[in-house]
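The complex appears here minus one protein chain, its other protein chains still in place.
Going in written order, the chains are labelled A, B and C, and every chain counts its residues from 1.
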Amino acid sequence: MIVDFVQNTLDGIFVGSSYSLLAIGFTLIFGVMRRLNLSYGPSIMLGTFAGTLLFVEFEAGLLAVAAATLAGAVLAGVYVERVCFWAIRRGAALASMVSSFAIWMQLEEIVTVVFPDRTYPFPPLADFALEPGPFFVRGDHLVMFACAAAITVLLHLLLYRTRFGLALRAVSRNPAAAAFVGINTGLVLFSAFALASAIGGVAGYLIAAADQQITPFFGLWATFKGLIAMTLGGMGSIPGAIAGGLLLGIIEAHSGWYLGTEYRDLSAYAVLFAFLVFRPGGLFAQRQTLRSQLAARRV
Amino acid sequence: MDEYLVQVLSNIGMISFLALSAYILLITGEISFGQQAFFAIGAYASGIATAMWGWGFWPGLVWGAAAAGAAAFLLAWPTLRMRGLFFAIGTLAFAEMVRLIFEIFRYQVEIDGELVGPNGSEGFRGIRYIFEQDISAFHYMLLIYAVLAGVLALLFVIERTRLGAIWRMLGEDELLAETEGVNRTYYKVLATVVAGAVAGIGGALYAHMNTYLEPKIFNVMLGVHSLAYGLIGGLGTAFGPLIGVGIDIGLLESARIFSGYRMIVFGGLVALLLIFRPRGLLDEAAVHALVAWWRNTFSSPAKRSGGSGRPPERPGA
Amino acid sequence: MSETLLKVSDVATAYGAIEALKGVSLSAADGEITCLLGPNGAGKTTLMMTIAGILKPRRGSITLRGEEVAGRAPRHIVERGIALVPENRLVFPDMTVEENLRAGAFSRDDAAEIGRDVEAMFTRFPRLRERSAQNAGTLSGGEQQMLAISRALMARPKLLLMDEPSLGLAPLIVEDIFRIIRELNAEGTTIFLVEQNAHMALRIANHFYLIEQGRVVFDGTPGEVEEEEIIKRAYLGTEV
Partner (left out) sequence: MLEVERVSRSFGGVAALTDVSLEVGAGEVVGLIGPNGSGKSTLLNVITGISPAERGVVRFDGRDVTSLRPDRTAALGLTRTFQTPRVLHRMTVLENLSAALFAGSPKVRRLRKADRERLNGLLEECGLGRRVDELASKLTLPEQRRLELVRTLVSDPKLILLDEPAGGMTPAETEGMARLIAEVAARGRTCIVIEHKIDMISSLCERICVLDFGRVIADGTTREVLEDEAVLDAYLGRRDIA
């Protein structure tokens, strides 16, 4: 019993770390733009297909596949940024969201036109497993977890130790104020988008390598997992994205085990809905910032 | 009439209900990613009524609409506090929950030695009322459009009277509406219920045309399409969403010019419209201009000073 | 009279159908304090935002030492030497005080000099040094105003635009702010000030402009006209 519980929790954490990675990119975009990019998953999906193209057609090595996945995701992400965010005026958050959905459909159709089969193989990354005591841990899950941790640390350093990070935080807090201190807000938004897509590309690569196959539905899956994890953690918060991803992984693992696989997604959505109703700010609701924001703008 | 054409027109008609459902919420200022849930509930409820309980078609239709409206009423309360993006995600989560529940929902009875009823992800077969009553596809299409005309007429009445004005007022400036005396809760819940019931009618019609329901078709793609129809056709009038449906299903899907590339065109079209006409082709300003043009061209000066528009000159005032 | 630093000619700015500036012309002389007075809704903040590049004018020209800057991106304008202390301060509340200062130097590339300037700001405003690692959102109104001023100074501006620096502050702090403005001016920074605390503004200004409904209706040097009259007209809407 206890063993099952711990094993499920472990599985949840490892799978959850991939959700965390997806949610980090999602939340980064939301944090700076205050808008949702639903096309986030599909751009990553496009990246993984770029990777698989190299693998299937040219039998490319791991590094080349990873690079192609990353490049594909970034290119698709930049396209989304130009069409759905840059071209739509500030403040029209809902228009951007719907537009990103429209582009989602485009990306998905492009992929299905170029890749007509249902699934394509993807090269594995770490095909081994550890068995500490009664437990079982997959090697690719370990790699995923390590990458999620590394990216978190790097992102933190980038945000709090560099000029770019300073600019990014300034723009996300107050674009007008950022503009008049001399920050090129357009460029910052663009770079943030590219960065988020790159993180998404890493996540996509790791997940595809763990599954050893990809389908066009990966876009939908990635968007939804990222979106749920981000919302659970609190939109716009990076620690929130990590915690939200892990929480989602754990909920799925346990509900799938104890209630049956058909309840896995249902439980995840139910928890999401409950969070939206009772704790819309997510796990780390930021009351403090709201207060200081109000204080700064006296009536 | 060509069988294919009948099928396309029937599809346009049924999806129009879903588009109108999303439109009702759009004019009150909410973006819902979840109207397909009410479409599904209407479909299942009416299918159960006619295929399993032996009800007639019309009671089944009303029951489907009522069930969808009731579900919408339940959803309306928890989502009242959600705004903007949160409302969109909340409705999406709700709709996915409904779909996943239908994936595990089993309720079957034996009729004539055959099991009938929803069977989880296997779907719900044997909603055969239309076939048993020998109604042709063409006649069923006419029926769809008759019901659609009824719903449209109702919406036009709503838009010209109190309810429509208040919905649009809420959609444009909630705070203003409240300071002018609008009870936000009441009107938002009402909009959600009406929107749910309209989607439910569409679902009921869909169930009986297809005879077979599968939970996975009620996925979020369906919901987002219905949302996009209003945004393409325009939010200035209830005709807007219908134009959107016509463009997508009528032109892109059925004309087969873009077969295989439909989504690339459709997606691009929506994205472009959102940049250049964020409230669709027939937005409020366009409708206003059309009405003014119509009035100036076709109405006699005497009539113009009467009921519909300009005030009578009042030199003394 | 010294040379003209900022020259605004016939600038018009609109929000949709509402024209907030209807052709404003004025100038600020190098090394002086120029003050802009006028009732609420006259377009003072709109003018500041237009000069800073946040709003794009529909027509007209804005030059800094003869160089056209109207319609350019805000960052170009900061680089040319115009920095804004905005209405309501708009510091970045969840960044530390020091980060706010560094954000102010975004138009510059000289890391060493920036460090020195941060130090200089701390020397000028010891309160900020005490709170250098604190989030700006936790500062009091007066401290936030000092931070907003020093953030703007970090760009080493030739011209400092100040929009209602005394708004909502207690009298003693207002006094401080005005002292600082004078000091800065004495050190050579040209100042263009919007202020509703008209008496104090007129006391330090070399030249003033009065705007109403998006137009300059009156200008002069404070000594020329009876102070009471200017103020009554500017804030109480009575005719001069």
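Note that contacts are C-beta pairs under 8 Å (C-beta built on N, C-alpha and C of every residue); 3 or more make two chains touch, one makes a residue touch a chain.
All figures in this text were calculated on a predicted structure; none of them were measured in a lab.
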| item | value |
| --- | --- |
| Contact residue for the chain not shown (choose from C:Glu98, C:Glu143, C:Glu164 or C:Asp219) | C:Glu164 |
| Residue of B:Ala45, B:Val116 or B:Ala177 touching the missing chain in the full complex | B:Ala177 |
| Chain B residues that touch the omitted chain in the full complex | 160-162, 165-166, 168-169, 172-173, 175-184, 279, 283-285, 288, 292, 307, 309-312, 314, 317 |
| Positions on chain C where the hidden chain makes contact | 16-20, 39-43, 141, 164, 166-168, 170-171, 174-175, 178, 196-200, 203, 212-214, 231-232, 235-239 |
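In this text, only the chains that are shown with their structure count from here on.
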| item | value |
| --- | --- |
| Topology of the chain contact graph, where touching chains are joined (line, ring, star, complete, other) | line |
| Chain nearest the overall Cα centroid | A |
| Taking each chain's C-alpha mean as its centre, the one farthest from chain C | B |
| CA centroid of chain B to CA centroid of chain C, Å | 53 |
| Chain A to chain B touching residues, read off their complex | 35-36, 83-84, 87-88, 92-99, 101-106, 108-110, 113, 224, 227-228, 231, 235, 262-263, 265-266, 269-270, 272-273, 276-277, 280 |
| Contacting residues of chain C [partner chain A, same complex] | 52-54, 73-75, 77-79, 83-84, 86, 88-95, 99, 102-104, 106-107, 135-138, 141, 144, 151-152, 154-155, 167-168 |
| Residues of chain B that touch chain A when the two form their complex | 31, 78-79, 81-82, 84-86, 88-90, 93-94, 96-97, 100-101, 103-104, 120-121, 221, 224, 227-228, 231, 260-264, 266-271, 274-275, 278 |
